[in-house]
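All protein chains of the complex are present and in place, except for one that has been dropped.
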Amino acid sequence: MLQTDLHSYVQLFAFGLVAGLTGLCAIATVVTQNIVRSATWLLFTLAGTSGIFFLLGADFVGAIQLLIYVGGTMVLVVFGVMLTAQGPFIHMKTNGAEWAISIAAGILLFSVLSVGLGSEYLARATGARGVSKDEDTKDSHHAATIGQALSGAPYGPERKNDNNAGTHYLLPFEIVSVHLLVVLIGAAYLARAKRRKEEIT
Amino acid sequence: MSDEVHLYPYLVLGALLFTCGVVCMATKRNAIGILIGVELVLNGANINFVAFSKYNAVFQVEGMIFALFVIVLAAGEAAVALAIVLNFYNNHATVDVDGADELKG
Partner (left out) sequence: MFETVRNQPGLLFVIATLLPLGSFALLLAWGALRWGLRPYAKNGSLVDNVYQCLGGPVPGPGPAYVATAAIGLAFLCSFIGFGVFLSEVGEMHRLEHHLHELHLEHAKPHGHKAEPEAKKDEKEDAKQAKLVKKEPERNLQGEYNILRHHWLGSTTWAQVVSTKTKDAERGSILTVGFKIDMLAAVMFVMVTFIATLIHLFSIGYMSDELKKTVEDHEVHTPHGHYERRGRFGRFFMFLSLFCFSMLNLLLADNLFQIFVSWELVGICSFLLVGFYFERTSASNAANKAFITNRVGDAGFIIGLMILWTYCGTFNFEELFAQIRCPKADADGEIVLEEKIKANDKIQIRKTNLSNKIVRCDPGENTEYGWRQTNLAKDGKAVLLFPRDQSGHFHGPHQTEYLFDHPGAKQYGHMPYWLLVVAGLGIFLGCVGKSAQFPLQVWLPDAMEGPTPVSALIHAATMVAAGVYLVGRSYPLFTPEVLLTISYVGAITLFVAATIAVVMTDIKKVLAYSTVSQLGYMMLGLGIGGWTAGLLHLLTHAFFKALLFLGSGSVIYGCHHQQDMRKMGGLFPKMKITALAMLMGVLAISGIPLFSGWYSKDEILAGAFGFAMVNKQHFLLFLLPLATAGITTFYMFRMWFMTFMGKPRDEHVYEHAHESPWQMTVPLILLAILSVTVAWPKPDEHGWPLFDAQQSWLAHQLHHYSQPKTIEVEDVEDAHGHPIPLDVDFVKENQAALAHHAGVGYLALGVVAIGLIFALALYLYGWLDPAEAKEQFPGVHRFLLHKWYFDELYSAAIVRPGMVIAHWCRNFDTYAIDGFVNLLGRWNLNASYWSGKFDRGIIDGFVNVLADASYAVGNGLRNVQTGYLRSYVLFLALSAVALTVLLYAWVAALGG
């Protein structure tokens, strides 16, 4: 019991810490006027998010988050920042009224979401409250499970006899792969559009 | 169990990230800033997915699978968006999205 309590407290603390940092970083991302800084705060936010994933026991997703997001996507963003980071564009100020409106809208949205998430209705609809199981939380989801799911192999104890489970995510996985490929090609193509235009003209 | 971290705080965090993303998109005039906002929104969603996978047995694997998809899509989206930004920059010599008001009614 004690152990459980300790585990809980550590977990609570860790969650509070990581979540607070992530939230602060996100707010900082928004608030800062410098695009470079903003990108940097984003980096931290993303990293914080991966921390959250780890806390939730989704190690694989957290790793992927770190790898792709923090490693890949952020590089792209920074790339973009650097490519366009000329004097005036670093500090493009938004006027106060816009800020006020945006923040008001943000607060509204946030409050609606928070209130809504906490409501009985949504809880019932998602079955969120009181369904967590200690056994499950202890089991972290490893790459093997996810890989099994994606490749169509049976996974998990209660799904072993499920004949239909085999083909669950193979096709979407493949589609996403192709999608990525297309995106990469498209991005490359778009990026070199200017040179083509010059050729034409 | 009362002091255990429940689903709700995760969702609030997701909502916070989502809201920050939206506000970011609404306030940043830089195209890259908007891209950053989009990433924030996606991260907020991802937190939700993963949190549901943890606290709801039904979404045990699916939540994470969706989170993975989102990450991948975000990467792709970032690539395309960056390409668009670069193109926009090439055409308008600026990354100020307020200059892109061709859709004005």
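Order of writing sets the chain letters: A and B. Residues in each chain are counted from 1.
Everything below uses one rule, namely that a residue touches a chain if its C-beta (ideal position, glycine included) is under 8 Å from a C-beta of that chain, and two chains touch if they have at least 3 such contacts.
Computed from a predicted model, the values in this text were never measured in an experiment.
**Q** Of A:Leu67, A:Leu108 or A:Ile175, which residue touches the hidden chain?
**A** A:Leu108
**Q** In the full complex, which bits of chain A touch the chain not displayed? Write them out.
**A** 98, 101-102, 105-106, 108-109, 112, 116, 119, 121
**Q** Of the residues in chain B, which ones touch the absent chain?
**A** Touching the missing chain: residues 22, 25-29, 34, 37, 97-98, 100-105.
Everything that follows uses one rule, which is that only the chains that are shown with their structure count from here on.
**Q** Hey, how far is the Cα centre of chain A from the one of chain B, in Å?
**A** A distance of 7 Å separates the two centres.
**Q** So in the complex, which bits of chain A are touching chain B?
**A** Per the stated touch rule, the residues are 5, 8-9, 11-12, 15, 19, 22-23, 26-27, 29-30, 35, 38-39, 42, 45-46, 49, 52-53, 55-58, 60-61, 64-65, 68-69, 72-73, 76-77, 79-81, 83-84, 89, 92-94, 98-99, 101-103, 105-107, 109-110, 113-114, 117-118, 126-129, 131-133, 136-137, 141, 145-146, 149-150, 155-156, 169, 172, 176, 179-180, 183-184, 186-191, 193-194.
**Q** Which residues of chain B touch chain A in their complex?
**A** 3-13, 15-24, 26-33, 35-37, 39-40, 43, 46-47, 50-58, 60-61, 64-65, 67-69, 71-80, 82-87, 89-91, 94-96
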